[in-house]
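Apart from one protein chain that is not included, each protein chain of the complex appears where it belongs.
Showing chain A:
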Amino acid sequence: MQKTDERAVGAVEPSTGADVAVAVPSARASAGGPRRDWPRHWPLLLGACALSGPALYVLSRWMEQPAMQAWRTVALAVTVQALPFLLLGTALSGAINAFVPARVFTRLLPRRPVLAVPVAGVAGVVLPGCECASVPVANSLIGRGVTPAAAFAFLLSAPAINPVVLTATAIAFPGHPEMVLARLLASLATAAVMGWLWLFLGRDTWLKPAVRHTGHQPEQSRLREFRRGFQHDFLHAGGFLVLGAMAAATFNVAVPRTVLDAFSGSPWLSVLFLAALAILLAVCSEADAFVAASLTGFSPVARLAFMVVGPMVDLKLIALQAGTFGRAFAVRFSTATTVVAILCSALIGGVLL
């Protein structure tokens, strides 16, 4: 139904149906007035439909190739897997925004930001689930007056140290409880260090202004605020999730796993390589332990780096963060987090494993 809408908007230039379909977002943006008079353009509409038939046929033939099918399956799998967690996260974020007064957080967290950072990091234990849930929650925490440094420590630690993920790690590495401990400590250390780094080096100007929620307005219904905030955050973050999923699927299909063996020999290179792989593959944090366990050719430290970096930085998270906090933030924060996470896992893994 929205297809016909788009056609009508773009029908000023009736050359090809395919062109019009591609130009959807920009056309939609300027759609204010002419949307209502679309029946007047019906001959053009008919033409556009006739032209788009062959175009769709060619497109679908291309989509049926094995590589494209695998790409679609993986992209859709990442999206479907993450959607419930994203809904949970955006619902929580909406609820925090509409129902929880700001004074609750100031009472729960230590007043001094330096102390609030590790406390918020440890508090990540309470949010079970994938990393997609933590981005909107961290965003609403900032909106409710929590110092950004503490919110970012929470953002980084929550997907890595919650009970679901730690249990999965224990199952994936039977007989190696030190791997679970190393993952817990390295993730906490990274989250705390990143929080402190933000405290001393971070600038609020890197965050995009819209990051601050208004919170509850006295004259509005809380339930309505919750619903509108929830819906807005979900649609917004969901779009970025799809973008990230498509990027991850591209790497997943384009880079065969057999390439991995080339890098497993050198200990330092293998740590860096698995960290890069964690960013590109965007496996959800509940499953990455099993993937790490299957990378048998690599050293334990490299596999630890895979599990520490993965929940904190990956393609879909970078997309989500860019959408929520702004691109300037996402680039700097993800780069710094990657470096800190690799260093922490090398240090802690070197001692424990």
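Brief remarks follow.
The working rule: a residue touches a chain if its C-beta (ideal position, glycine included) is under 8 Å from a C-beta of that chain, and two chains touch if they have at least 3 such contacts; residues count from 1.
Here, contacts and distances are computed from a predicted model.
The protein name that UniProt records for the chain not on display, among "ABC transmembrane type-1 domain-containing protein", "Membrane protein", "Na(+)-translocating NADH-quinone reductase subunit B" or "Putative DNA repair protein MutK", is "Membrane protein".
From the options A:Ala50, A:Leu108, A:Val126 or A:Leu235, the residue with contact to the unseen chain in the full assembly is A:Leu235. The residue touching the chain not shown here, chosen from A:Arg61, A:Arg103, A:Arg203 or A:Arg227, is A:Arg227. Residue A:Leu83 is the one among A:Cys49, A:Leu83 or A:Val119 that touches the chain missing from this view.
Chain A meets the missing chain through residues 1-2, 24-25, 28-29, 31, 60, 63, 66-67, 69-70, 72-81, 83-84, 87, 91, 143, 209-210, 212-214, 217, 219-221, 224, 227-232, 234-236, 238-240, 242-243, 248-249, 252-253, 256-258, 260-261, 281-284, 286-288, 290-291, 294, 296, 323.
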